[in-house]
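The other protein chains are all here in position, but one chain of the complex has been omitted.
So that you can tell them apart, the chains are marked A and B in the order they are listed, and the count of residues begins at 1 in each.
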Amino acid sequence: MTDRRPVAPASLSIRGLRKSFGDTAAVDGLDLDVDGGRLCALLGPSGCGKTTTLRLIAGLERPEAGSIELGDRPLTAPGAFVPPDRRRIGMVFQDYALFPHYDVAGNVAYGLGRRADRARVKEVLELVGLERVADRPIHQLSGGQQQRVALARALAPTPELILLDEPFSNLDASLRERVRADVREIIAAAGVTALFVTHDQEEALSLAERVAVMCEGRIEQAGTPEEIYSRPSTRWMAAFLGEVEVLAGETRDGRVKCELGSLAVETKVEGAVEVLIRPESIAIGITGPPDATEAEVVGRRFYGHDQLVELRLPSGRTVSSRRLGFPAWHPGDRVQVWVEGPADVLPGS
Amino acid sequence: MAALAARRPPAPLLLAGIAVGGLAALPAVYLAITIAGETTSAAEAVFEPRTLEVAARTAALVAAVTASAIVLAVPLAWLTVRTDLPARRLWATLTTLPLVVPSYIGAYLLVSAFGPRGVLQDVLEPLGVEQLPSIYGFVGAWLALTLFTYPLVLIPVRGALRRLDPQLEEAAGAMGRGPGQIFRTVVLPQLVPAIGAGGLLVALYTLSDFGAVSIMRFDSFTREIYIAYQSSFDRTEAAALGAVLVIAMLALLALYARLRGARTYHRAGPGTVRPAGAIPLGRWKAPALALCGAVVVIALALPVGLLVYWSTQQLGEGVAVGSVLGNAGNSLLVAALAAGVGVIGAACVAVLAVRYPGRVSTLVERLGYAGYALPGIVVALALVFFGTRVALPLYQTLAMLVFAITIHYLPLAVGPLGAAMLQVPPRLEEAARGLGRPPLEVFRTVTAPLVASGALAGAALVFLHAVKELPATLILAPIGFETLATDIWRQTSSGFFEAAAIPALVLLLVAAPPLYLLSEKGTVTS
Partner (left out) sequence: MSTSSKTSLALAVALVALPVGACGNSEEPGSGDDPSTPGITVYSGRIAPLIGPAIDMYEQKVNRDVEVRFGDSATLAAQIAEEGENSPADVFFSQDAGSLGAIDAEGLLEPLPRDILERVPARFRADDGDWVGVSARSRVIAYGPEVDPDGLPDSPLELTDSEWEGRVGWAPTNASLQGYVTALWLLEGEDVAREWLEGMVANDTQAYESNVPVRDAIAAGEIDVGLINHYYVAEAIAENGPDYPVQVHFPPDDLGSLVNTTGVGVLASTDDRADALGFVRFLLGREAQRYFAESSKEYPLIEGVEPDHSLRPLARIPSPPIDLSDLSDVEGTLELMRDTGAL
């Protein structure tokens, strides 16, 4: 299949975006950059303003302040506003928003204007693997098929940017993995810049090349999935992405001392800090390295591929460890615990 | 997705909506102008104790007719949609048809049948019944209006019943509720919007009706207005009373809006709703049939039968039929034009009200109802007033007549169009915008096709009312332009009631197809 890439995939640049509904600011000073051709995720809890951000980018809402640029074209700026039908941005809605009165081909062709190029429609349908259902009415398709139609429809007019709003949340869990992989391939093949919004951390971390985490209307932290996971910039970030244990500690000369031992860290902060350790970095054993801490198992939950063990440290404080499902630990066991894996510190409060 | 705050509508749409609302408000403006110069005498006319009496009486009639229309329509709807009633589809059509009978004809036929020298009297007299209880007055008006307006509730309720998801009732059944309880606690609450919308139409119709109340000699508000015009030649008094009517209508609308609460989007779910199985009636079959039969006989078979009888008599006497066909053509023309223009105007109002809710769109929508609540004579005189001052070349042309009738019945089209628009998720329009189509094209290619059935229902409703319109036609039609309604009037005003049978019958025949269309589309609501 031929793919059509824009000559230079456009990059998206947002500065200082602000949008309020009544008294509440849904988007409050948002800055975001998405490089051309990349798949970027906008991740955040519900109510943080990510869908509003998407709608602002698409031109379906007007902000009170801020600017949005695509490529070198200003879409939204003080004194300038390009209407949604002229932004060349494709959008895939959460509930697909397919036109019930057109068939599959009709939906896909809609964005190509009145005299749609049939070859292009066919091409796009092949891209998503639906060339055989081109003349089916929409309501006869499964959820996964409908989503692919929505994607094809958005891609058909070769947009510079494609936006996806919680694209996988309406699918059965069993389908999700497969569909996510397919969609990622399709978008990559189309070579288009893509931004998708989700509240599912797994989804964001596994699919996107870059993740921007949003909290209360602004970007908390943006970076590669590894970056934001292992080096959260704030305590909130650390708590939001996965589980984290926060211990008090003191840094000196590139090491931090805390209840779980002395750990190597990269930081310029000296003195009292908060140490962030992921449960999967906390190792348990009958015996351990010399600086291991004693602990007592007070709880255990088995998940098949891993287990979550609750441990009480000598100080009385509990931490959780998430490691392989075996060996099985039981409440009451006396064990050694130590840290294996990255740790991060934040300036102490 | 977070709920959208109200957005500002694009300027052309706003202008169009204001234009439509403004034009539809002409009758109200006319009332204001007429009263303006003579506020004292207007106030006198309104605050007379007698006015209060008449108002109370009219309010009682409105309440009674609305209640009985609902009480009649809901069971009929349920029987013809949900049960295993024999010949269900036939009954469905028949019970909708009484709406074609104009209230003045229906009332007259009821009197002919049940009045002191009516058919029933003749039949019962040999059995020793000297004098039937008088049908005139409140009872007669109530009966006539209920029988010929209940389909306004029946149609939307049937539509709502067809769209219900049977899973809710199955769930209730699984929890051990009996059919009566299920109906009361699960089905009925879902029917409330449809009942409310249909009930509102019935209430407003009763408020503005003149034909039935005059024949039944019931002193209602509209009758007072007519008397003011025709006996005391006091346009100020008539205008003052008309203003009271408009205020009553606005109050009714506000009450309705409050009872109904905020509009919710009814999204069409994925896939079609599985149709519910028919509920077996068992031993209730006979009473159900009896109910349907009784209603159809009194409200349909009787009027039509009498008209057919008189028509054949007339034909036997060699009455000319050619002019009737010409008049029928004129009635059709006017009604079709009014329906078409009405749908266009209603579309502006509906789009504003649904997509850009706010004070302006509510005002525009409510103003439109002014024309519907006022009797036709007031609407017509309003256009005489403005027509001769502002649009003289158009005065007494077909265009102005169509315009008057459209204003008079515009709200009827707004309802179904609004309801259909509510079912089009704004997301679809946004998707279409995102795909590169400008707003008007989005309307043309996405919104319009999806609301087409609502538009058709609105057009059918306007058509039904426009085809039997009388006072505005008499006043505003080009000279020599006769419709079936004016033909009937001509005959009855010279006392030749039986001679009016043929045009009356033709009127029913002309009005039947749109009514059938309407009942199939099943939506009247807003």
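One rule holds in what follows: a contact is a pair of C-beta atoms (placed from the backbone, for glycine too) under 8 Å apart; a residue touches a chain by one contact, two chains touch by 3 or more.
Not measured: the values here are computed from a predicted model.
> Specify the shown partners of the omitted chain in the complete complex.
B
> Among B:R235, B:H408 or B:K468, which one touches the chain that has been omitted from the display?
Within the whole complex, the residue contacting the unshown chain is B:R235.
> Taking the full complex into account, find the residue in B:I215, B:L422 or B:V442 that is in contact with the omitted chain.
Candidates B:I215, B:L422 or B:V442; residue touching the omitted chain: B:I215.
> Which of B:L110, B:L207, B:V244 or B:V384 touches the chain that is not shown?
B:V384
> Specify the residue from the set B:F138, B:F443 or B:F481 that touches the hidden chain.
Result: among the candidates, B:F481 touches the missing chain.
> So that we can see where the missing chain sits, which residues of subunit B does it touch?
Given the touch definition above, subunit B has residues 50, 116-117, 214-215, 217, 227, 229-235, 326, 330, 333, 336-337, 339-341, 343-344, 377, 380-381, 384-385, 388-389, 392, 394-399, 402, 448-449, 452-453, 455-456, 459, 471, 474-475, 478-482, 486, 490, 493-495 touching the missing chain.
Criterion: only the chains that are shown with their structure count from here on.
> Rounded to the nearest whole Å, what is the centre-to-centre distance of subunit A and subunit B, using the mean of the C-alpha atoms as each centre?
The computed centroid separation for subunit A versus subunit B comes out at 55 Å.
> How about subunit A: which of its residues touch subunit B in the complex?
By the definition above, subunit A touches subunit B via 21-22, 26, 51-52, 58-60, 83-91, 93-95, 97, 99-101, 110-111, 113, 139, 143, 153-154, 157, 165.
> If we count contacts the way the header does, which residues on subunit B are in touch with subunit A in the complex?
For this pair, the touching residues of subunit B are 1-2, 5, 268, 270-272, 425, 427-428, 430-439, 442, 445-446, 449-450.
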